[in-house]
Structures are given as C-alpha cells and as structure tokens.
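Shown here: the complex without one of its protein chains, the others still in place.
Chains here go by letter, A and B, matching the order in which they are written, and residues are numbered from 1 within each.
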Amino acid sequence: MSKKYWETLPQGSVVLEAGSSAKFKTGGWRSMRPKWIEENCIQCMFCWMYCPDMSVKVTAEGKRAEFDYDYCKGCGICALECPGKKGKKAIVMEEEGK
Amino acid sequence: MGTIVAVTGNEACAQALKQINPDVCAAYPITPATDLMQRFSSFVNDGKVDTELVLVESEHSAMSACIGAAAAGGRVATATSSQGLALMWEMLHIAAGTRLPIVMPLVNRALSAPLNIHGDHSDGMGARDTGWIQLYSENAQEAYDNTVQAFRIAEHLDIRLPAMVCMDGFIVSHSIERVEYIDDGDVKKFVGKFKTVHPLLDLDNPKSYGPLILTDMYHEYKRAQHEVMTKVPGVVLDVAADFEKMTGRKYSLFETYRLDDAEMAIVVMSSAAGTTKDIIDQYRDRGVKIGLLKPRMFRPFPFQEIADALNHVKAIAVLDRADSFGSYGPLFSEITGAVMSMKSKPAVINKIFGLGGRDYLPVQAEQVIDELIQVAETGKVEAIKEYIGVRE
Partner (left out) sequence: MTTKPLRLKELAKGEDRFAHGHRMCAGCGAPIVVKQVLMATDYPIIAANATGCLEVSSCIQEYTAWKIPWIHSAFENSAATISGVEAMYRSLVKQGKIDDKQVKFIAFGGDGGTYDIGFQSLSGAMERGHDMMYVCYDNGAYMNTGIQRSSATPFGANTTTCPAGDVIPGKPQQRKDLTRIMAAHGIPYIAQASPGNWMDLMKKVQKAFEIRGPKFMNIIAPCNRGWRSRTDDAITLAKLAVETCYWPLYEIENGVTRVTVKPKEKKPLVDFLKPQGRFKHMFAPENEGMLKQAQDYVDAQWDRLLKESAAGEAEKAE
C-alpha cells in the first residue's frame, strides 16, 4: 500500500540533506542586477567576501568568476565595496530586465 | 534476583537512573524532586556513573540542554516538579515534536498560586497535551519500575518520544517503602544499548534540527505525531511483558482491582489508589460489588481498553487530583470520553480531591462509595462534579 503524504515526512522534522537550500533559487528576488566588468577587476575578492548570498563564483585557482545569478538577490553590496581599477568600478548595478 | 530495600520514591528513581547510566543529565533543583537529582549527583561525583551532569540555571535550560544532548545522540534524563515543569512547558512540546526520547521522572506537585510544595497532579495534567508519554506510579516500587521501563518505551525505534514517569510528591517521593531493586546487570540488559537516530554528532552527515514548517506541512507533521502515539500502547505492553519475565511484577496500561464482577468502579491514579483498595476490601467484605481502575498510562490514553474494562459497571466515580477550573477534572473528561464508546452508559461522577497535598483519607473513599451505591441503585446523579475533603 502506498504511504500517505504525512507518513513520508522525516521523523522529528530533521533535515537530512546538508546545504539543500541550494535547491531554492533566490535569484528571482532581484530587481537590480550586478554586472561584472572584468577589465576593471583587480581580483581583490572583496565582493566574494562580503556577498551575503554566496553568489560570486570562484575558479579552482581562487580567481573571481561570474556572478551566480541563480542566487544573487541584487543587494548591491559588491558594487558599493568594489574598489575597481583607477577609479573605474568592476561591478555596476543595472536595473533587472532592461 | 533483586535486592529488597527500604527507600523513598526519589531514592528508588535515583537508583534506577544510576543503573541505567544515562550519557547526559541536565537538572535544576525543585522541591520535591530535588532530592532525586541530588542523590544522582552523588553517583556522578563518586564515579558510579559515566553521566555528564549539566547543572543548569533553570528548568527551561534543563529541558533545552536535554534536547541538545538527545539530538546529539545519546541517552538523556532529567527530573522535575510543578513550577519547574511549568517553566519547561515550551520545551516539552519541542522535545516531543522533535521526537527525542528523553526520560523524566516528574514528582507531582501543585502549581502556584498560592504557592504550595505538596503533591497533586496539576503539573502533570497541565503537560498532558505536550506530546509526552505519561506513566503514573502508585508507590516507590512502581516509580522505580516505570523509570526502568520508560527508557525502553521512549527509545523504541517505532516510538522515539519523550516520557514522564510520575509519582506523588512527598507521599511517594519522600516516604520510605519496601522496594525490590533489580540487579544492575539485569537493568543494563533490559534497557539495552542506546540506538541513535539522526545523531547531530555524525559529522559526516550533517543534519539540521528544528526547521521552520509553515501552513503547507505543519498539519501533516502533527498528524504523524499522533500516529506515533497510537503505537505506544503496544510497545508499553511488550515492554511490560519483558519486565514481568525479569521481575515477576506485572504492568499494563492500567491496573484493575476487584473489577471483574463489580457493579461500581472508582477510577483514581497514583498513591490514592492504595487507600481506595483498602476501603474497597472492606465494602467487598460486606458484599458490595465495587472495584477499581487505576490508569498507569495517561498519555496516550487507552480509551478503548478502559471502555472494555468498565463496560459492565453501572456507576463510576472518577477521582481527580487536579482540576480544570470551569470544567470537569482532567481524568473525568478522559473517562467520559471512554464511556462514550460503551453500549451501556454508566453514570459517572467526578470528585476533586487532595489538592496541594491535602490528605486523602479512608473516610473520603467511604463517602464516595456510599454515594456510588445510591447512584447505581437510582441511576440518578445529583451533582457531577464535587470537591471532597474540603473544609466547610
């Protein structure tokens, strides 16, 4: 006999899969979109360190890669904290969908 | 096979905990349970047990630490009374909802206000809806035996629910009685090794305990929690059967006394059952067909089994050592719930007795039986709920 839905719930509501929030994409919350301008990037990694949503991808060599738009909520902390190169920001915020 | 000793209920429970040797106990002093954990502390400090004793700053933290410890993955116990249980209230629900098999002797005591340190069931009854299994004990022997069995029941892989073992404050907790202790090795074998389920300490498989569950799933979690409770009676009986094999002492969901051919029954829990049995004997000698039913397992409440046991009586008096102001006593409400499923509909009366440690005297039992005789004869109930032993 197949189990009823409530019979399939984990005992004591314990979540057994660590980091399963990755299945929940928060990118749809974004109204502003950060844009990475690589030529202005000095690889300081501040954007990575300060991102509240772990949405700055890093290569195996520890280099900054593209944003992870699946999760980025568009807060803009990265853009504000970006020191850029010679006064030119490596991250700018643009309105989403434009 | 066993050792006969003269001990208090607290001492007997402390001995049970010593023999079970929990991995963690967290405790906070409160009369009349203080003495229990105090004795257990000596076992810890004398190296008689391996237990880590966490001497917290409140009962709320006691239950919180027990929850943390049980989730971590090990055997956990604590003990409390009255206000202490009331302060734990929030955490009692969380222990049960998280399915953590914590065992807690509860030395039943009245709740404030006014402040009172003596025995009644207001504390335990107030916690009846928390999702804990509740076993009530008549005397020190039962408190000891129930404590040993509670670990097996709570930790059973089909159950994994917390369990309270209740005994009457002072009347049982502080009175010296004859108790038969089981040998250490037998207790150890009986409770067995603790089996972990989703231990937090398993670093290779990190788990998250205590998620937010909103409208789309909470209802289902509660439905599932009820389902587990329906499995408890079977496990309680299985454990009791094993226990009888080991000790010869028989336990069930409730105890009946001279009930088989009775026309009238008194339903009462814990220590007051002893006094009532004596008076029943006196009336039996005079040919009055009166018997007793003493619930042992109050949560889950064995409605059908109790209905079957009381099916043949004409009148029932339910004695409650707790009140529900503006309603009937909590035990009465359950018994009338059981009566509902009976074909015969016996008359049921409710007597509130012994609040705040007020003595329950033989004369009160006599008055109740005299009234029951009238009710059984006439089928008429003058007042459903009354207080007995009240100074007027």
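We take it that contacts are C-beta pairs under 8 Å (C-beta built on N, C-alpha and C of every residue); 3 or more make two chains touch, one makes a residue touch a chain.
It should be emphasised that the depicted structure is a prediction, and the values quoted were computed from it without experimental measurement.
The undisplayed chain touches these shown chains across the complete complex, A, B. Checked against the hidden chain, the listed residues B:33, B:67, B:352 or B:365 yield one contact partner: B:67.
Residues of subunit A in touch with the missing chain: 10, 15, 17-26, 29-30, 43-46, 48-55, 58, 60-64, 68, 70-71, 73-77, 79-81, 93. For subunit B, the residues touching the absent chain in the complete assembly are 23-24, 26, 50-52, 54-58, 60-62, 64-74, 76, 90-91, 94, 98, 200-203, 206-214, 216-217.
Operating definition for what follows: only the chains that are shown with their structure count from here on.
Rounded to whole angstrom, the centroid-to-centroid distance between subunit A and subunit B, based on C-alpha atoms, equals 52 Å. Across the complex, subunit B is touched by residues 5-7, 9, 11-16, 18 of subunit A. Chain contact summary for the complex, subunit B toward subunit A: residues 97-100, 160, 197-198, 205-211, 213, 217, 220-221, 223-224, 227.
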